[in-house]
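Okay, here's the structure, questions in a sec.
In this view, the complex is presented without one of its protein chains, the others remaining in place.
Chain naming follows the written order as A and B, and within any one chain the residues start at number 1.
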Amino acid sequence: MRTNWSKTSLALLASAAMGLGATAQAADDCPLPGNLRVVIGSTSTGGDTYQNSSIVVDHLAEKLDINAKVDAVGAMAGFRALERSRHGNTVMIFHDQSYLGNLYGVNGYPDIFADYQIGPTVAINPGNAYLVPKDSPYQNLQEIIDAAGNGEQVRVAIQPGGVSEIGFSALKNAVRLQYPGQEGNIVAVNTGSQADKNQLLFDGAVDVINGSVQANEQYTQLPEDDQKAMRFVWLTAREDTIEQTNEAGMGDTSREQLLAYVAPNVSVPMNEGADENFTFDKEFFFLYNKDMDPAAIDCIDNALAEIYDEGGIQEQQKRSFFVPDFKPSAEAASYLEQKRDQYESIIDNLDG
Amino acid sequence: MESHWLSLLDVSIDFDQSHLFFPRIVTWVLVILLGLILVTRYRRVMPGIQRAGRVLAGREGHFDHKRFFGTLILTTLYFYLMGVLSDVFPNTGYSFLIMSVVFVLSLSLLYLDRFTPRLLTIVILNALIAPTLAWYVLSQLFRITLP
Partner (left out) sequence: MDILSHLTPLFFGLIAAGTLIGIIFGAIPGMTATMAVAVCLPLTYAFGLENGIALLLGLYVGGISGGMVPAVLLNIPGTPSSITTTFDGYPMAQRGEGERALKTGIVASIFGGLFSAAVLFFFAPVLSDFAIQFSNVEKFLIILLALTVIASLCSNMLMGIFSGVLGVWLSLIGTYSIMDGGNGETRLMFDWMEYHLIDGFSLLPVLIGIFGLTTVLLDAENGFKDEAAQGPISLKNGKRFSFGVFKGQLTNLVRSSGIGTFVGMLPGVGGSAASVLAYSQEKNFSRDSSQMGKGAPQGIVSSESSNNALTGGALVPLLSLGIPGDSTTAILIGAFTLQGIQVGPLFIGNNLDTWYLMIIALVVANFLMFGIMYFAIRRIAKVVEVPKYILYPLIIMMCVVGAYAINYGIMFDVWTLLIFGLFGWVAHKIGLEVVPLIIGFILGKSAEVYFVKSLESYGNFSIFFTKSPIAMVLWALIAVSLAFAIYLRLRNRRETRTTTVS
């Protein structure tokens, strides 16, 4: 986006002084168009996908000296736009929802590994969380698992068919492993936005909600007698992901406090031996048209590698509570496919 | 007693089928209302449809076929060609610019009653300037994605 005037010009000056050669070279062998359209899988310009994409795309446009614009068209329209764009005029940035939607069988979600080309990963949003009301009888996640195992119904507000549901499925799976046959006591209450999930908690219509560190942290700071007060019980991110966030954490919750809610402090076993805990990092990555020119793919890989080497982007991402996570296309593809297979087995276990 | 009556209002929605629950209700209400309209206004509906048919066929009343269908055809072509052309010039808005100039010009000409040199000049200038201005401001300054 060229709108980022003051910063852009500053950064341009800096890069002109330091490494004009590298920039020019990166731009030279690039079969990318002068106007790149980056569609994202979310229709919201206030959400994490847009926020993260605009950081990455700003840096990319500057590095490659092209115009690039982020369009919040949503998942379906994004996939369609990608299909039509054989020449790499349109690329997409999305996150794990892209294959989780397919795993959960949501209408319209293709198998991205078969239908598209997987591009580089760029960042993790470590904030995926589960919360209870502050005065909830459940002190931690194990108590929820035990309650469900002992025949108590636990209602969890989620958005069905994706990122919001995967932690719920893992929880259900954990109950199945510890109390076989009792997993039906973990009940999904399907709803929409974060506002809707919060509202269900305020109404007392659910016991647990899916949320995020970013959106819900302030609610956890409210006094217990406030109807809106909440408490974290679980962050799905990996321990070393949270360890990479800013030490100050988010709002009034420090990184140290956040670490108390991730595995292994919170244990959600994934398999019979209980030697491996379920974790989920919401990762953002590029998606390309299947027929996109390999040279263009390399070009974006190389440009991003240079950007991440320079280091400025990491600071910016961390400020917004993202964890920088650059993997070039090939590595990203096999990594994400592995990740997909892991979650597929959880979902299959529950179906069977 | 009361709970017995209330249980008549019980409803359970299967999540897999929940996308049909509300649309079914609305569709039924719509059908019933349509039935009511047809029953109460049967006398007015049939002649109305017949008259509309005659008007469309141009046998009755005032109906400017050239301009009405001209507008429809030009608009359809405008949208269709804009889509086609935007694959040729992706992400630049050139397709919008080119097709808008053509469209604004042809629609203006279609609507003009008399062709005096003065009017023609106004129409042509308008067709050149207005889309260019819109394209420049929206696509270049505001960076709105245009076809």
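Here is the rule we use: a residue touches a chain if its C-beta (ideal position, glycine included) is under 8 Å from a C-beta of that chain, and two chains touch if they have at least 3 such contacts.
A quick note: this is a predicted structure, and the numbers were derived from the prediction, not measured.
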| item | value |
| --- | --- |
| Visible chains that the absent chain touches, using the contact criterion stated earlier | A, B |
| Which residue of B:Thr40, B:Thr121 or B:Gln140 touches the chain not shown here | B:Thr40 |
| Touching the absent chain when the full complex is considered, from A:Leu32, A:Leu60 or A:Val73 | A:Val73 |
| Footprint left on chain B by the chain that the document does not show | 6-7, 9-13, 15-16, 18-23, 26-27, 29-30, 33-34, 36-37, 40, 48-49, 52, 62-64, 67-68, 70-72, 75-76, 78-79, 82-83, 86, 96, 100, 103-104, 107-108, 111-113, 122-123, 126-127, 130-131, 134, 138, 142-147 |
| In chain A, positions touching the absent partner | 1, 3-7, 37, 39, 43-48, 50-51, 54, 71-74, 76-77, 80-81, 101, 106-108, 159-162, 189-196, 198-200, 202-203, 205, 214-219, 221-222, 227-228, 250-252, 319-321 |
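What we mean here is this: only the chains that are shown with their structure count from here on.
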| item | value |
| --- | --- |
| CA centroid of chain A to CA centroid of chain B, Å | 38 |
| Residues of chain A that touch chain B when the two form their complex | 1-3, 33, 35-37, 69, 71, 84-85, 87, 89-90, 160, 190 |
| Chain B to chain A touching residues, read off their complex | 15, 87, 90-92, 143, 145 |
